[in-house]
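See below for the structure under consideration.
Removed: one protein chain of the complex. Kept in place: all other protein chains.
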Amino acid sequence: MRKKTFLALLGGLSFFIIAATVFVLITGDNAVLNPKGEIAQKQFDLIVFATALSLLVILPVFALTIYVSIKYRASKKPVDYQPDWDHSKKAETMWWGIPIFIIIILSVVTWKSTHELDPFRPIQSTKEPLEIQVVSLQWKWLFIYPEYNIASVNYAQIPVDRPVKFVLTSDAPMNSFWIPQLGGMIYTMTGMSTQLHLIANETGTYNGVSSNISGPGFADMRFTVDSTAESEFYDWTQTSKPTLAQLDTTTYNELRKPSIPPNPTLFYLKEEDLYWKIMERYTHSSHKYHHGSNIKNESSSESSEHSGGHH
Amino acid sequence: MLGKLNLDALPYDPIAIGGAISLIGGTIGIAALLTYKKRWGWLYKEWLTSLDAKKIGIMYIVVATLMLLRGLMDAAMLRGQTAIASGENSGYLTSDHFQQMFSAHGTIMIFFVAMGLMFGLINLVLPLMLGARDVAFPFLNSVSFWLFFAGMALVNTSLIIGEFSAAGWLAYPPLSGLEYSPGVGVDYWIWSLQIAGIGSLLSGINFITTILKMRAPGMTLMKMPIFAWSVLTSMMLVVTAFPVLTVTLGLLSLDRLLGTNFFTTTLGGDPMMYVNLIWAWGHPEVYILILPAFGIFSEIVATFSRKRLFGYKSMVIALLAIAVLSYIVWLHHFFTMGAGPNVNAFFGIMTMIIAIPTGVKVFNWLFTMYRGSIDFKNPMIWFLGFVMTFTIGGMTGVMMSVPAIDFQMHNSMFLVAHFHNMIIGGVVFGYIAGFIYWFPKIFGFRLHEKLGTYVVGAWLIGFLLAFLPLYILGLKGATRRLDHYDSSLGWQWLFIISAIGVGVILLGVGLQLLQLYVSIKQRHKLRDTNGDPWNGRTLEWSTPSPAPFYNFAKLPSVTHRDEFWERKRSKSKPDASPYEDIELPRNTPDGIIIAGMAGAVGFALIWHIWWLAALGLIGCIVILIRRSIINPGEIIIPAAAIKAYENQLLKRTRS
Partner (left out) sequence: MSHTLASTQNSSKVQLGFWIYLMTDCILFATLFAVYAVLRNNTAGGPSASDIFDMPFILVETLLLLASSFTAGIALLAAKKSMISLARKLLIATLVLGVSFLAMELYEFIKMYNEGHSWRESAFLSAYFTLVATHGLHITAGIIWLLVLLPKFFRSKIDSLTISRLTLFSMFWHFLDVVWIFIFTVVYLIGDKTL
């Protein structure tokens, strides 16, 4: 076929694929674009804003490309062909100026949102946050509820509309804790304690994954998070302790061995300081760990102290 | 005697055995062909020991292309696996094998395909473009190539003896430390990169010196072709970033070999420091790859629009700005490591600032086309493909430069889509376009145009099909590097489309090989008769095609930017000065020997064969000392011979 036809088809097909992608993004069931909590919602708003701002540049670029390609092709013998025209103050000002302006706007939004959505920052609420300690193991997630003396593998239950303060560490290679429908992720590292503040504003079941490779079993490091009414949550924490397996430092040493548990398990937490003991394995020989007592008053809306993580 | 090496190191599962056999088979096949055609002597004399930058350039491109095939095979296997490994079906790759495969895929594509194509093209074109006969240090050039080859050989050896790293292309500790990766895989990764990295560093020194010291008389920096500027800025990044890689790989190897505690989880080690160090190299690295691609497109757009490059000075400033800025963005690769909002926001803002000079370049290209008279040969079509794909990739990059957004996209398939978008749409498209553009100068005939158009089509559609679904997957919560996933997630159809896309890309590569074959068969019809097939603007087009081994019989002097275009326009007379003797460096096998020793050292350290490591190291030093004492000197080609050769070329052109 003629080159012109082929190129037109190629362009058409490309745009079709792009358009189809956009269609699926907008209409599909896409976790990050269907937020179920305040943090994920704010992140979604940012995505929309950044996209809109970028399109201000992208769409003119596409349009200009198509325009010059068609108008100035040699076969059309363009009448205003100017082989030596190679600068224009007006044009330069525009395409340095407009992107600079757009980036300034985006920078301001970035500065504000980075502080507002700092994973270590407590969520403003009238309710007391629920603290859940998380340990990434090979290849499963351990959730510890020190308040309620229970612990769980690959499953967490949280009350709806109440801020949850995840406090995370690792007893395995570097890992990453991610519940896409509730908010962004945070790394977990040995000997350090990171934080992630999330909140579910709808009841439901949410998927969680590990998003940093930690060995062959890493693809199976999935967990589920159930967001339920406050009373249902309380009932779950009161699950009869004698019916549960016990989790203390001895049984933990078994748990931490590399394995891929087929089902979530609930434990009776006998060792309340288990999380800190797990960290201590790594920190008593290192000077980098600052204990959680550095963390400021929870109700403060200013940025909290960072214990662990890079300074 | 042989350290840790024993028969257990040979592959034992069918797919691994298949890979090993293909590699051995391929190598034996090439060796057999050379023996059958009695070409070993020719290969050794004309190519392997040559210090001619053009020949070294072609060798780089040949190796890079072979590695592209291997990398694409890996990609096809990976995407084939994810297309079927939904729910109960665990696919045909074990998790460990899958993880080794994507680690190899990334390592090979960046270090041996992209870097190889880049150094290859620079070697082919830079001296010609600057009006020089060779690079500043021809012997060092050979050493660089052979070190690159040795690194490549080491990676491929892991397919037959031992295993490769399963820790990703950047091997973060603690996963890559002795505790969690006790095997030899990570060591193969370390030493192939360490050796190839030294080669890259030496090339950086070589090309900077070439540009600063060997331009034709009259060619000021601001009269230099913009591709040379892109090479200069890229090489400045090479010489400042690669030492960081050398140290980082060195420290990881010390942890694994000598029990140091740089990145261990106890005794004071700091894995986060590795992440910072590796990305302090890693971010400049991706700019090292893209800047020459930008330079190539600048040359192509100006040439085929038959118009001066718009805003040359702006373009130079943009290149320098991008180079400088690339040093202060590295943390955007790990916003999620918990650095705190001030630090995250700073690096986020710095990252989005890079979008400004990049955008400026796009507009300058478009305005070069505006009021031009555009001939849409293949290279221009690649440019159009680049504009479409690279701008999408840039947009997704700006999104991820906002830390709070990145928290939802980091390490997901969205990220994978973004960086492939930049590397394929930007780097690969650029280097393929450059290869097509400069092919006639090196080989004397053009590539088949129509087949070439189909090639672009396949690559473009293949890329879109392979990677746009990954954007969707990322936003569905799919993290990267998964070898299987739950069927209830509704991800499979997207992975299937992606696998089809890889197939279309493979079709594109197949078409490229076909194009090469057909072009060689039709080379008389496609002959570049006067050295200027595209009505070019820069000095390389002023030589006959293929360019003679001495590049220029008489070194040109320059008065304008786009010197060749201006000469054609003013119908300037040819240089009537007398021919002079030409000094050229003598061929030498020393580059091969040094790299061979380096490779042996690498292999020895991987398998703990200490005597071999010591021997190899001593060997390298001895060769270097010997070369400094016994100087092989140059060949001098007398003026009369040059004159005769030139007359012959002239006769061939006229016929």
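By letter and in written order, the chains are A and B; residue numbering begins at 1 in each of them.
What we mean here is this: a residue touches a chain if its C-beta (ideal position, glycine included) is under 8 Å from a C-beta of that chain, and two chains touch if they have at least 3 such contacts.
This is a predicted model, so every value here is computed, not measured.
Engineer: Looking beyond the chains shown, say which of B:L5, B:I161, B:L251 or B:L451 touches the absent one.
Structural biologist: Spelled out, the listed residue whose C-beta touches the missing chain is B:L251.
Engineer: Using the touch definition from the top, which of B:F119, B:F137, B:Y172 or B:F297 touches the missing chain?
Structural biologist: Among B:F119, B:F137, B:Y172 or B:F297, only B:F137 touches the chain that is not shown.
Engineer: Looking at B:T49, B:T94 or B:T260, which makes contact with the chain not pictured?
Structural biologist: B:T260
Engineer: If the hidden chain were put back, which of B:I205, B:V324, B:I500 or B:L555 would touch it?
Structural biologist: B:I205
Engineer: So which bits of subunit B touch the chain we can't see?
Structural biologist: 136-137, 140, 201, 204-206, 208-209, 212-214, 239-240, 242-244, 246-248, 250-251, 254-255, 258-262, 264, 266-270, 273, 277, 583, 621, 625, 628-629, 631, 633
Just so we're on the same page, only the chains that are shown with their structure count from here on.
Engineer: Based only on mean CA positions, could you tell me how far subunit A sits from subunit B in angstrom?
Structural biologist: For subunit A versus subunit B, the centre distance works out to 32 Å.
Engineer: Which part of subunit A faces subunit B closely enough to touch in the complex?
Structural biologist: Within the complex, subunit A contacts subunit B at residues 3, 6-7, 10, 13-14, 17-18, 21, 24-25, 28-33, 40, 42-43, 46-47, 50-51, 53-55, 57-58, 61-62, 64-65, 68-69, 72-74, 77-78, 80-88, 91-92, 95-96, 99-100, 103, 106-107, 109-111, 113-121, 173-174, 176, 178, 180-181, 183-187, 189-192, 194-195, 207, 209-219, 222, 281-282, 285-288, 303, 306, 308-311.
Engineer: Which subunit B residues qualify as touching subunit A in the complex?
Structural biologist: That would be residues 94-96, 99, 166-168, 172-175, 180, 265-272, 276, 305-314, 334, 336-341, 343-345, 348-349, 352-353, 355-356, 359-360, 362-364, 366-376, 381, 384, 387-388, 391-392, 394-395, 398-399, 401-412, 450, 453-454, 456-457, 460-461, 464-465, 468-469, 471-472, 474-477, 479-486, 489-490 of subunit B.
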